[in-house]
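With one protein chain held back, the other chains of the complex are shown just where they sit.
Moving on to chain A:
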Amino acid sequence: MGRKLDPSRKEKRGPGRKARKQRGAEVELARFLPPGKCGLRRPAEKRAVKAAGQTARGRSGFSDGNSKWLAPARAKKTQPKGSHVELSSDGEVEEGWEMEEEEEDGSSEEMVDDYGASSSEEEEVGTSLAGDGESPCASSLAVGDSLTVFPPAEPPDLHVIHQRIQGNMEVLQDFGAKREEGRSRQEYLALLRRDMAAYYSYSDFLLTKLMDIFPLPELVNFLEANEVPRPVTIRTNTLKTRRRDLAQALINRGVNLDPLGKWSKTGLVIYDSTVPIGATPEYLAGHYMLQGASSLLPVMALAPQENERILDMCCAPGGKTSYIAQLMKNTGMILANDSSAERLRSVVGNLHRLGVTNAVVSNCDGRQFPKVLGGFDRVLLDAPCSGTGVISKDPAVKTNKDEKDILRCAHLQKELILSAIDSVNAASETGGYIVYCTCSIMVEENEWVVDYALKKRNVRLVATGLDFGKEGFTRFKDRRFHPSLKCTRRFYRHTHNMDGFFIAKFKKFSNAIPQLSWLLPLQKPLWFFSQCSSLLSDEEPAVEAAAPSAVPDTIIMEPPPKKKKLEGSKADKEQKLPQPALKKKLSVQAQRRPLKAVRPSPKMMRPKVPTRKKKHRVKANGQ
């Protein structure tokens, strides 16, 4: 259809984000520059060489006449921590180096040892590799090491790191044969992780997570793929035009495009364009929507039918919502919800621009959902996530996410998925489906959440209807998920050429909310609580301490301990009381609690909701 990408023609780049200097450009540069040069270019190394050659000054190329005014500078140089004095003209680069270095600094102690001393991985890698790349850098490093004056001024040599990564990868592929004696796999892996974190500038935490998900060769592919920007993709709005007409119109405007793939009848890939693709008259007239290839998939999995009631729980910026409307041919009803009023503006704009007339836009918290409105035929939950699948779009994710962020996301996602499931009417003739998707690749935000939903509600996983993508994990490290998690799909940049994505499709088979066995004790009498408190009186502090890090465990863990924990926290306060008094108190509690649980139910008309909320509170406490 369109003109193919011609590599000989130079791609035009406007003065946009891509044209600006990006972090990581020095990585690219280091790969192309010859090793010796790249080593010596750095100010720190120049300094090191200078310092080493101070006795033989004549060699450094200035006359004695200059020595008078050069001397004080030398004195300054020998001051400890004077590293900023001779920032070269490319100060910005220098700063970048130092930042990276500081990142690494936490583990710098061993690193220095590795560099300087006799036996190290790096050394054996050097011997296994071609020697030419290694020798100049190693020597410069050795010089730098002998200089104790500027300990933090040594920038990590990316070229060396890159080579070491490759070498270590090779060794780890065939560990038995290639490893150095006396080195464990853990040591290799730790070094590799550190190197990768420095080379691709990831946080150590995220890289550890990624290493758990991917086997090593794939991991490198993944990290490399994250450095390359993806081509822009658009989706034809079939409510207003046809893909062929749109492609023709855009080609006339000087856009170079192609159909997206066999699986999509509406997608187009834009290779390059002489006009801004987000402001052509066709765009303004609503003939297409700028949308990543991966965000077409959840809607295709949802497979909305005409005249259905559909809920899009987190709809901003409205790309998926409008695709749903397009598949339904503007019939039926869509409730497009998002919790952020700010982001809803773009939803309203997009829906009007694309001519969607069957949507109501609302601004509720997704967690309130079955209360606001329920009984939908299908629900699409594009949950807020940590965004680890779209690192190339937002490189900040590389460093600013930690365990807490991910678990916070996961917690919110669990709440949302339960309300999504509750909002669906299982008795619906055509539907009863829920699609859960995230643009994250973390297991915590995907498989765990799905597994959690399977345990909590009467749903089962069904095939997504997408014939590509990787199967979800049924086992991950020490976790075992439900075997039906094979039906879920994962998408990666390096294998599927779209953003990292996760899609799961549920079918709800009963509107009843399973009453979990461990909730029954709420109605249970005294003996249960006394047992709990006796169990927990000594155990409590340990559980509390472990709680933040062990949150994922609480998901899989059999529920009773959690219950105990909750009760325990109450029991703990009353611990000072003598035993009989405690018993009495607890008996009061035991009477009060069931009352609490039962009281709201007649009012609410939906007896299940309060109990569900209760469960959440329990979990929140547990975490």
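Methods note: a residue touches a chain if its C-beta (ideal position, glycine included) is under 8 Å from a C-beta of that chain, and two chains touch if they have at least 3 such contacts; residues count from 1.
As a working rule, contacts and distances are computed from a predicted model.
Name of the non-displayed chain as stated in its UniProt record, restricted to "Mitochondrial inner membrane protease subunit", "60S ribosome subunit biogenesis protein NIP7 homolog", "Large ribosomal subunit protein bL19m" or "uroporphyrinogen-III C-methyltransferase": "60S ribosome subunit biogenesis protein NIP7 homolog". Within the full complex, the residue among A:Ile324, A:Leu344 or A:Val424 touching the omitted chain is A:Leu344.
For the chain missing from the display, the contacting residue among A:Met169, A:Ala285, A:Leu412 or A:Ala426 is A:Ala285, taking the whole complex into account. Checked against the hidden chain, the listed residues A:Arg353, A:Lys398, A:Arg490 or A:Lys508 yield one contact partner: A:Arg353. For chain A, the residues touching the chain absent from view are 249, 278-279, 281-282, 284-287, 309, 333, 335, 341, 344-349, 351-353, 355, 357-364, 372-373.
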